[in-house]
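The complex is shown incomplete by one protein chain, all other protein chains being positioned as in the whole.
Chain naming follows the written order as A and B, and within any one chain the residues start at number 1.
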Amino acid sequence: MSEPLLQIREAAKTFHVGSSEVKALKGVNLSVGKGETVAIVGESGSGKTTLANLILGIEKPSAGEIVLAGRPLSGRRSKADRRQIGLVQQNPYSTLNPRKSIGQAIGLPLSVHNVCRRSERRRRIGELLEKVGLHPELQDRRPLALSGGQRQRVAIARALATDPELLVLDEPTSSLDVSVQAHILRLLKDLQEELGLTYLFITHDLSVVRVLASRVIVMYRGLVVEEGAVADVFSGPRHRYTQQLLASIPTVSAEDDRLKPDWSWEADVDSTEVAEEGCPFRPRCPFALPACAAGTPVLAGPKHHLHACLNPGGAPTRKSSLELLAGQ
Amino acid sequence: MSKADPRWRGWRRFARNRLSVFGAALIALVLFCALFAPYVAPYPEHAGVVVNFADANKPPSAKYWLGTDSVGRDVLSRIIFGFRNSLMLGAVVVSLAISLGTIVGLVAAYLGGKVESVLMRVTDIFLAIPSLVLAMAILGISQPSQMLAMIAMAVAWWPWHARLVYGIVRSLRHEGFVTAAEVVGASPLKVMFGELLPNCAPNLLTKASLDMGFVILLGASLSFLGMGAPPPTPDLGTMVSEGSQYLPDLWWLSITAGLAIFVIVLGFNLVADGLRDLFDIVG
Partner (left out) sequence: MEDLLRIDDLRLTFETHDGPVSVLRGVDLTVGTGERVALVGESGSGKSVTARVIMGLLPQRRIRTSGNLQLDGSDVLKESPARAKGRRGRDITMIFQDPMAALNPVFTIRQQFAAVLTRLDRRLSTAEAESCMRTALRDVSIADPERVLDSYSFQLSGGLNQRVMIAMALASRPKLLIADEPGTALDVTVQQQTLNIMANLSQAYGTAILFISHNLGVVRKFADRVCVMYAGRIVESAPTDALFANPRHPYTRALLASVPRLSSDRLPEAIEGSVPDLTALTEGCAFRPRCQFSRPECEAPVPMWRHAGHGVACIHEVNPA
């Protein structure tokens, strides 16, 4: 792997709500190489959004550190640090200020960071719009006149305005229609090739991960439970939660069905019980062993595919996973 | 203006309610009279100290359309000059109240924490005291004057704007575009005034129109109680108050001034309704 652009060491975040504590992140390690796309997958409450907020500097970590291009990021971000990270959010209808024009939206990062002279701003905004496949004249319009897909393109243009190295993509296509999603995925892929961008892709939708990411990190209740190359994790998920996630992907073809692990839906997945000790997934897991209650399982396994499960799903033979991937 | 022009569509929405158009016409008429009072009023000199006992206490006639007062001044001319005073008072008070209220509400809702608690508790205390009582208490401090009356009313009025802006900003605080601006590194001032304030504008404008009416009414109440503009400035509230001494014989003194206040308040209220439709504000 190339030199890591972003490194997160033992990041933890505890929120204090009244007198109680909520541990949103319980010590997460992560390394993202330059030009790589790493997907962070998990459901609500997994801590994926908190992790993104730490990286973006919206929240401060309770413990651990975040290192960007070799420099640790302090609690108070410098402008130079902020320039390096762009954000694309989930909801295209909330990401743009309804009272401001498209040009003003993209102009904000340009003016905050003095990217270019005021007289050149209009031209620069036009270039950014063209880069994301929109007409430069669109900058005089209000977001109301734009479709969801167009708004998301504007959001991408805004994220690119400061020439960042890293883009945090927070569910960038989840609110879009599937035919529009395909356009945005292509755009993201093209931009990555053209500009050498690094993506940190936060999502609950594993089917998009397969297309966009090279490495995937599965999170559950503030912990990383599985981590590996996308092809490995998809063809041989080890952690039972990853298996359940894969099994619940809505698929449209029989080939896709064959890649989904068998999962017994009769077991109650909606347990609200929170395991204080042991594996956090235990209350929902049909495969839980007595040992799972003893201590939190740690990530183990070969370096390219780690999992934190005491009773994991069968490791695929190298052959079968190759067969599966060759059949496309 | 073509049909596709957003301004044309905005006007269509506003004009859907005929009453708002009527209200706008009323305001336009009052504004015109106020601006060109010296040319519109039949006896402009009657706005000042004029004594004309020959024509005192005359009921409405062809010469004096709305009659004359106890010193023989033309009531219509004094009402037209009274519009000037009322509109100026309304505009100054509402602008002061909006400026102060908006800053307090915006800062409290955006910064949160201790700042929020302190600012909003202060706001609540002010809200708990009736505006008329609060304004009278402030005016009691020193000699009544037009300036002091306006400041007193603004002090009594800003908490409503603070509450309004606070509510809007609280609901927008975690919208995507606010987060996006923060992540880019925009300063809190830029986020508050550049991103959040424009989203409060429609509600503030609507409330301002509504408030113009109420503030003018409050100003008239203060004048009625003898705490407004000192004589001989023509003031609608003072005119109602002075005329009431001569009721029911010289009925035109109070009634016409009272109707003039009514016209302004009604006009601004109807326009506020139209603005609410225009901006699609719920409630």
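Here is the rule we use: a contact is a pair of C-beta atoms (placed from the backbone, for glycine too) under 8 Å apart; a residue touches a chain by one contact, two chains touch by 3 or more.
These numbers come from a predicted model, not from an experiment.
Touch with the chain omitted from the figure is made, among A:71, A:135 or A:186, by A:186.
Touch with the chain omitted from the figure is made, among A:207, A:296 or A:311, by A:207. Interface residues of chain A facing the missing partner chain: 43-44, 147-149, 177-183, 185-186, 189, 204-208, 210-211, 230-231, 234, 244-253, 255-256, 258-260, 265, 268-270, 272, 324, 327-328.
Please note the rule applied: only the chains that are shown with their structure count from here on.
With centres taken as mean Cα positions, chain B sits 52 Å from chain A.
Those residues of chain A lying in contact with chain B across their complex are 56-58, 77, 79, 82-83, 85, 87, 89-91, 94-100, 105, 108-109, 112-113, 155, 158, 162. Touching chain A in their complex are the following residues of chain B: 175-177, 179-186, 190, 194-195, 198-199, 201.
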